[in-house]
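Quick notes on the structure that follows.
Only one protein chain is missing from this complex, and each of the others stays in its spot.
First chain written, first letter: the chains are A, B and C, and each begins at residue 1.
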Amino acid sequence: MDFPMLSLLILVPVIAAAAVMLLPKERTELHLPVALVLSLLPVGLGGVLFARFESVVGFQFVEQAPLIERWGISWHVGIDGVALPLILLTTILIPISIAASTSIAKNAQLFLAMVLMLEAGLIGVFSALDLIVFFVFFEAILIPMYFIIGIWGSENRIYAAIKFFLYTAFGSALMLVGIIALSVMQQNKTGVSSFDYTVLLGLEISPAAQAWLFAVFGIAFAIKVPMFPFHTWLPDAHVQAPTAGSVLLAGVMLKLGTYGFLRFNLPLFPDAAVRFAPVVATLAVIGIVYGAAVAIVQTDLKKLVAYSSVSHLGFIMLGIVAFTQNGLDGGVIQMVNHGLTTGALFLLVGMLYERRHTKLIADFGGLQKAMPIFAGVFLFSTFASIGLPGLNGFVGEFLVLIGSYATLPGFAIVATAGVVLAAVYLLWAYERVFTGVADKPENQDVPDLNLRETLIFVPIIALILLLGLYPKVLLNRIEPSTAGIIDRIEATTDYVEPTFVIGEPSE
Amino acid sequence: MAGPTPYMALAFILFVIGATGLLTRRNALIMFMSVELMLNAVNLTFVAAGRAIGNFTGQISVFFVLVVAAAEVVVGLAIIVAVFQKRNSASVDELSEMKG
Amino acid sequence: MVEVILFAVFGTVAIAGALTVILARNPIYSALGLMATMFSLSVFYIMHLAHFVAAIQIIVYTGAVMTLFLFVIMLIGVDRTEDTAEQLPNQRRIVIGLGLTIAITTVVLTVGQNFKWVTAPGSGPVNWDANADATNGTIQAVGRVLFGADTAERTAGWALPFEAVSLLLIVAAVGAIALAFFRPLRKVGPSPVEDE
Partner (left out) sequence: MDLLLDNLWLIIALPLAGAIALHFAGRFLPEPLPGLAAAGAIGLAFVIAVIAFVPLATGDAEPRTLMLWEWMPGLGAAFEIRWDQLSALMTLIITGVGTLIHIYSVGYMHGDPRFSRFFTYLNLFAASMLTLVLASNFAMMFVGWELVGLCSYLLISFWFTRPSAAAAGKKAFVVNRIGDFAFIVGLMLIFSQFGSLSMSETVLNHPGEVISPSMATAIAILFLIGAAGKSAQIPLYVWLPDAMEGPTPVSALIHAATMVTAGVYLIARNAAIFELSPVALPIVATVGAATALVAALIAIGQNDIKKVLAYSTVSQLGYMFLAVGSAGYVAGVFHLMTHAFFKALLFLGAGSVIHGMHEEQDMRKMGGLRKAMPITHATMLVATLAIAGIFPFAGFFSKDEILAAVFANGGYYFVLWGVGLFTAFLTAFYMTRQYIMVFWGTPRWVEGLKPHESSLWMTLPLMVLAVLSAGAGFLNAPQLLTLEHYLDPVFEALHPAHLESELPRLLGMDGLALGLALVSLAVALTGIGTALYVYARSSERFREWFANATRRPMAASENAFWVDKFYGKTIVLPGKKLAQGMASFDASFVDGTVNNVAGAVKRIGMALKPLQTGYVRSYGAGFVAGVIGLVIFFLTRGGV
């Protein structure tokens, strides 16, 4: 590529962050608008990326520059159909979360810089094709998020921030072991150690080694997803994080885990992936049902949405380990959908918190009377999150469910129960918060959404409808890459993707 | 008297005495002297070993050990005096604020 | 023959001095004991023809260092007798335990095996006496070796460590002065002794 698109896309937010920091400290009214405008630049770049992205297998916009030759570490960035949607999601969510954090009073300048740095880290991690660069960005994004939660969070934010940081850092430490092991294997085989993803793809690893490497990478990503046993940091982190923090954490950072599985675990260790698929599927399905069930009884609205994320990401993981074309496509597009719907829900809960300074469902009741537009948007996001057909949640879930039936029939059927539970917990929450008579006086005259807040939701609602009704716009770009991953698995293991010829019984 | 063994044995004994002194006595000065004693024992081994291998390295090492010991004494005693000024006792066990 | 006698005499003197160092009630006696040990060591050095080292031992060690010790003892108060009660719980037991281990291991390792002092490859049995003149430690000899006068490529021999050590001495001196001089400024809370 003649024009270093991706490096620019990573650099722009960094420059923006620096620019925001350089603004005069006392001119607080300047900080947010400047940050917002600057954060629109990556959106433009993302648009160009999207336009010039051809739906073909393999990486595009690839750039390579040597960093440390001796160990084979190079600044190697490039994206394919799996990474593109996530980068676009990041570029879109950042301006939205900046626009939504007007209530950050304490030291907003630093906050905005942190958010922009987070954006740079996220884009970096999704486009990194060198394992060390990936690892550096994987760690780098922890720091801004740690500060966002730690400084601007609510009550016991320190506990949540530390727990979040240590939990993920523990995971990434494991991953580092795996990365180094890979480069050592590469050295033993070819005499030259290399961390380059495309080079390591060529390295054939013994099934035993694949097993523990899969486990090491898998645990690191499972913590990030979060999958069932490793999910307890998520509710704490979300409850304490400020609105922007939650939106970005749920919107994009959770996808790192699933992206990691798709980018590293499946292609690099196909044999182990096939062997461990039932285990991962079990955890995913437990996550779906367990997350939904626990969400039902939550008293804190934000925690409820957090547990719903655990459930939704269970779907994505099920889609990934189904190894079918539809399963993977559904998983990838559900990452974007979940980012939008849960992002919207967190924005709404945040705005509710700004108005009523409480997140407990019991404190609300009959809000629909005072804030009809807010209730309307909340209901819209709820139904998108439940997976109402015609909205984006459904597309992802439907693809995953139908796609995963072919290879994981039992799991798919149990996962479908998640669809019912989703309706239960979200609608019950909606009922307790919005319907009924506003008995508590403070619920009677809560101000409705102002123009700024409504404008924030316009792009999200538009995207939810677009992806809900015409997902082909993204699916076309995702499909070749996921097909590539499946072909690679089929090539290196004896797994064959079940296909059907219409009219010929497959049983 | 062929071989350095007797001298090594003597040095060993002196060293052990120094070590026990260091560990059992509570008075800073006595401990300090025990350290000096141990250093001297080491010097003896150096000289004997030098003679055994037949070159001057042994003696030169003694020279350096000696200088270091001297520097150590200077600073050590200054500390002991300073501590004494403050605590009015030279007992080492007084100074246990740095407890874990 | 003379050597054996000298060794016996001064060996006992050295050990006796060492014992007084650690057992004496009064610090003065331990200081004197230490002097005795140092003196007997210098005799041994002379027996090994290490004249320069013996001279330094006497001048620097016994002379300067011990006088400094005596001076400090005087400063701290000579008549202070220590109660030998041991505060630390099982300190004694640890020391005895360590003593035993080192004694047993040395005995086990040395007795019976043909314990060779010089294990460098190709070195034959120690020709103790023949080495005498080789290590005749006169000042000239030690000086030449110290500064690498007769080494083939005329490298500086031990010059570098020599300079490093001199630096160390300066630092020690400055340190001592600083400790003594600046002490009143660093007032850390009320201390009984502070008079000025």
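Everything that follows uses one rule, which is that a contact is a pair of C-beta atoms (placed from the backbone, for glycine too) under 8 Å apart; a residue touches a chain by one contact, two chains touch by 3 or more.
From a predicted model like this one, the values you see are computed outputs, not experimental measurements.
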*Could you run through the displayed chains and say which ones the absent chain touches?*
A, B, C
_Full-complex contact with the absent chain, from A:L122, A:A237, A:V294 or A:I460_ = A:V294
*Among A:D196, A:D329 or A:E453, which residue is in contact with the omitted chain in the full complex?*
A:D329
*Quick one: which of C:T12, C:T67, C:T101 or C:Q140 touches the chain that's been left out?*
C:T101
_I need the residue numbers on chain B that touch the omitted chain, in ascending order._
19, 22-24, 26, 31, 92-93, 95-100
*Absent chain, residues of chain C that touch it*: 88, 91, 94-95, 98, 101-102, 105, 109, 113, 115-116, 119
_Touching residues (missing chain, whole complex) on chain A_ = 163, 166-167, 229, 231-233, 290, 293-294, 296-298, 325-326, 329, 366, 368-369, 383, 388-390, 394-395, 398-399, 401-403, 405-406, 409, 412-413, 416-417, 419-420, 423-424, 427-428, 431, 434-437, 469-472, 475, 479, 498-507
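One rule holds for everything that comes next: only the chains that are shown with their structure count from here on.
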*Would you identify the shape of the chain contact graph, picking one of line, ring, star, complete or other?*
other
*Length of the line joining the C-alpha centres of chain A and chain B, rounded to whole Å*: 65
_Between chain B and chain C, centroid-to-centroid distance (C-alpha), Å_ = 5
*asked:* At least two partner chains per residue is the criterion; list those residues in chain B.
replied: none
*Can you name the residues of chain C that touch chain B in the complex?*
3-4, 7, 11, 14-15, 18-19, 21-22, 24, 27, 30-31, 34, 37-38, 41, 44-45, 48-50, 52-53, 56-57, 60-61, 64-65, 68-69, 72-73, 75-76, 80, 82, 86-88, 91-92, 94-95, 98-99, 102-103, 106, 115, 117-118, 120, 123, 126, 128-132, 134-135, 137, 141-142, 145-146, 158, 161, 165, 168-169, 171-173, 175-176, 179-180, 183, 191-194
_Considering only the defined contacts, which chain B positions touch chain C in the complex?_
1-8, 10, 12-14, 16-21, 23-27, 29-30, 32-34, 36-37, 40, 43-44, 47-56, 58-60, 62-64, 66-75, 77-82, 84-88, 90-91, 93
